[in-house]
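Sharing a structure with you now.
Note that one protein chain of the assembly has been removed; the remaining protein chains are unaltered in position.
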Amino acid sequence: MGGSLNANHLLFLGHGALWTIGLSLIAFAGGGIAAFIIALCRISPNRAVRIVTAGYVQLIQGTPLLVIMFLSYFGLSAIGFSISPLAAAGASLTVYVSAYLGEIWRGCIQAVPKPQWEAAEGLALTKAERMTKVILPQAIRIATPPTVGFMVQIIKNTSLASVVGFVELARAGQIINNSLFEPFLTYSVIAVIYFALCYPISRLSRRLERRSGLPRIKPVTA
Amino acid sequence: MNLILDFPAILERWPLFLDGAWLTLQLALIATLLGGVIGVVGAMGRRSSNAVLSRICTIYVEGIRNTPLLVQIFLVYFGLASLGLKFSAFTVAAAALTINVGAYTTEIIRAGFDAVPRGQIEAAEGLALSRAQIYWNVILWPGIEKVYPALTSQFVLLMLASSVTSQISAEELTAVANYVQSDTYRAFETYILVAIVYVILSLIMRAGFWALGLVIFPRRRRLGTPL
Amino acid sequence: MDTNGAVVSARDVHKSFGPLKVLDGIDFEVQRGEVMVIIGRSGSGKSTALRCLDRFETIDEGEIIVCGHHVSDPNIDLRALRQDVGIVFQSYNLFPHLTVEENIILAPCSVKRASKTAAKEQAKRVLAQVGLEEKLHYYPEQLSGGQQQRAAIARSLAMQPKVMLFDEVTSALDPELTGEVLKVIEALAADGMTMVMVTHEMGFAKGIADQVLFMHRGKVHESGPATILTSPTTPELAQFVGKEL
Amino acid sequence: MDTNGAVVSARDVHKSFGPLKVLDGIDFEVQRGEVMVIIGRSGSGKSTALRCLDRFETIDEGEIIVCGHHVSDPNIDLRALRQDVGIVFQSYNLFPHLTVEENIILAPCSVKRASKTAAKEQAKRVLAQVGLEEKLHYYPEQLSGGQQQRAAIARSLAMQPKVMLFDEVTSALDPELTGEVLKVIEALAADGMTMVMVTHEMGFAKGIADQVLFMHRGKVHESGPATILTSPTTPELAQFVGKEL
Partner (left out) sequence: DLLDDIMAAKKIRIATDLAIPPSGMMDGSMKPTGSDVETAQLLAKDWGLELEFIQTTGATRIPNVQTNKADIIISTLSVTPERAKVIDFSKPYAALQSVVGCLKAVQVKDWPDLKGKTIAVSRGTTQDTALTNMKDRELTLARFDDDATMVTAAVSGQADCMATSATIVNQVGVKNPARPFEPKVLITTFDLAIGIRKGEPRLVEKLNEWVSANLKNGKLNEIYKKFHGSELPAAMLQ
């Protein structure tokens, strides 16, 4: 205990920040794919599929990410599936992102005006063609700003991966703080690093929002 | 497998969990109420033609949204202490959550205000309503109505996020869970139970918001449009 | 400026949006009880001219006086002006979260500080005027387009304006609903309301207008009594009315 | 069902939305090269009747045959039907993320597997047909309403449909732009295209219709050649056309 913040500490924090970025990327890749499937299921013509996915979304959105992490890492092991910390964190973040992003994207797909769907149908396009050539290109435009905005939340939420043993930015900060007993200094440094990671993305999302000229509602987490 | 789940050992501490859940709900309610007020004022500030005012609101929103809630809580808690001000953990937790959710609410409500069509405002101007009357009658309620689902989600997220106030000694649900699990070392049972309680709390909040929506948006009640 | 007793008078009004000159020296006068109809192709500046009268746009040059208010004066008391002027737009703009009655009593109660009972009495009266008595407690989305537009007119009437401005109030409606709304406007004209309206309904214009203003490229290209619609003197107006099928 | 060589035939078509009976036994036939105009007041079921022809709505009872496709058959090959039928709506519905050319070649390339070069050739041809050759590489938002509507017609034409359906294609347009679009439709009629259209333009209907269908409360209330518009036999139609100012 004791000492003061030195270059080694900063290096340690930098290493943690890399994990934060890495986990965020995994969350986005995995979560993005799963969210796309969730979004399609939420607008499926099949009622049962819609209800089941709506239940899934409600359940995940009502459960703290920390608990999802804990149960997927230790819970799966306990029932016999041994799973690496990376896989557990990846899976949890994927599940978590899919529920939130899936809802955002569903909204964006449904925001493409109904006449556009009908016009595509009237031109004898198949279901797949309708989606890929008419609806999705328009939905992507609507979806880009809120999706980018959501990335900020993901970056902040990867901190919960510490529960499965990752020393990412927040945990690195905690370890340093608990050696130095300098919470102000340490947490200010962490805040600055998070801000540096998040602010450019917030700005980008805002720019996109302004350019697309669409009034929209940001998805948000604390 | 050498793990045997023993829920009774955890469930016998139900009064603790109940207290924790109640505190979580109280924190969520206070922050929702005050955060909602901040959101309305902040949204008006961001839309204001006064550059300084709108700048201040923007800095507030960006500063809060791009840093973790935990850091904000520490800053409020220890910051107040270093100024020689001592408040209960509950007060500080509620204040920090309010400041946090206020920033998100500001953004959401601003989007709602911006979504009120220009023509509506012109129509009100044409009827000789004053600026304040226009805000109250034509922008505020329809604007909030437009973003009500997003607001609901935001406040539910706030309730889930309130768990970090356990760090500054607020005895809410997660704090209780941490206490019980380090006292008994039954982490699985505790976390599963806590997850269930959180899901229930979030359903309660959603139901509450739905009911409130019926009261404050009479048109929804009459026409049955889903909120 | 001498208004010759006119309720509305515009003198040499100029207005640009950035580089785009939209009004390029407009003059007209409307006497008490007169109906003036503005026609012209899309983009000719009709809406802009009308909006300038109620100061939804500020003008660059010239002078506008409406009911004694100097609209072009930067220090004008806007709320006083708008108590004397009623304006109705193409897109109704009823407040969707209020019932028809609440829409109507909002301004009298807030602006004129009328009592709720008196305002409700009056709401019934103006709704009867537009033939919508029984829709008092409906929400706008429960009404047809024509009914919504009539409710919007009633809302304006409740402020007892001295002048009414209408901007293409029927162009979102089908012929039958258009008929409903035009009937209400005809009745207002018969009651002696001073009105300025932009419309594409040539037949209606012929029947109701005391004065027709044909706008073309930001100027009053031709104006006069309704007969100019049947015997235009400029080729542009001839082409414009000839297009009407 | 025997279609008497008709391209479009509807027999005793019934259709409800929940408790609301919208089509209450509709019968009509359209021969090759004929133009049928559907008129009627708002809510009388015109759009619904038209949409049933291209199976945007399923019917509850009755039979519809279009170009030999049994539209009322639940197992119909929808894409085959829609290759033979072109439909154009009031709100254009061009795809905003594609240029006019891309809008036009999308369906021929995807559905008919036409080569890109061939499809582009054809895009030029159909755009010339609607007088928009030079707008090939514009995005929809860069066009005026009338131009967008003509581009939408061109997009339908590129699929070389045997029947064209139009639903109030001019009601979002001002009189001048309306003229542009109607001219295109007239030219199509002159070329012998079979068409069914819902319109409020009575003058136009008189000029172009081989057959007029007046719908009232979900029924064909009066029908016949265009002359019924000038000498209606039912009071409802008389009232409807009389309303036209």
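Each chain carries a letter (A, B, C and D) given by its place in the written order, and its residues are counted from 1.
As a convention for this text, a residue touches a chain if its C-beta (ideal position, glycine included) is under 8 Å from a C-beta of that chain, and two chains touch if they have at least 3 such contacts.
Keep in mind that what you see is a predicted model, and the values were worked out from it rather than measured.
*Asks:* Among A:163, A:191 or A:208, choose the residue that contacts the chain missing from this document, as touch is defined above.
*Replies:* A:163
*Asks:* Among B:32, B:137, B:153 or B:166, which one touches the chain that has been omitted from the display?
*Replies:* The single option touching the absent chain is B:166.
*Asks:* In the complete complex, the non-displayed chain touches which residues of subunit B?
*Replies:* Against the missing chain, subunit B presents residues 2-3, 9, 74, 77-78, 81-82, 84, 86, 89, 166-169, 171, 175, 178-188.
*Asks:* Since one chain has been left out of the picture, which residues of subunit A touch it in the full complex?
*Replies:* Within subunit A, the residues that touch the unshown chain are 1-3, 6, 8-9, 11-12, 70, 74, 77-78, 82, 162-165, 167, 171, 174-179, 181, 183.
As a convention for this text, only the chains that are shown with their structure count from here on.
*Asks:* Go through A-D and A-B and name the pair with more C-beta contacts between its chains.
*Replies:* Most contacts of the two pairs: A-B.
*Asks:* Provide the C-alpha centroid distance between subunit A and subunit C, rounded to the nearest whole angstrom.
*Replies:* Using C-alpha averages as centres, the distance is 52 Å.
*Asks:* Roughly how far is subunit C from subunit D, centre to centre by C-alpha average, rounded to an integer in Å?
*Replies:* Centre separation, subunit C to subunit D: 35 Å.
*Asks:* Specify, in ascending order, the residues of subunit D that touch 2 or more different other chains.
*Replies:* Residues of subunit D touching two or more partner chains: there are none.
*Asks:* Mind pulling the subunit B residues that touch 2 or more other chains?
*Replies:* Residues: none.
*Asks:* Which residues, counting only subunit D, touch subunit C once they are in their complex?
*Replies:* Those in contact with subunit C are residues 41-43, 171, 174-179, 182, 200-204, 240, 243-245.
*Asks:* Hey, which residues of subunit B end up touching subunit A in the complex?
*Replies:* Spelled out, the residues of subunit B in touch with subunit A are 1, 3, 62-63, 65-71, 74-75, 78, 97, 100-101, 104, 107-108, 111-112, 114-115, 147, 150, 153-154, 156-158, 160-161, 163, 174, 187-188, 191-192, 194-195, 198-199, 201-203.
*Asks:* In the complex, go through subunit C and note every residue touching subunit B.
*Replies:* Residue positions touching the partner: 54, 56, 78-83, 85-87, 89, 91, 93-98, 106-107, 110-111, 139, 141-142, 152, 155-156, 159.
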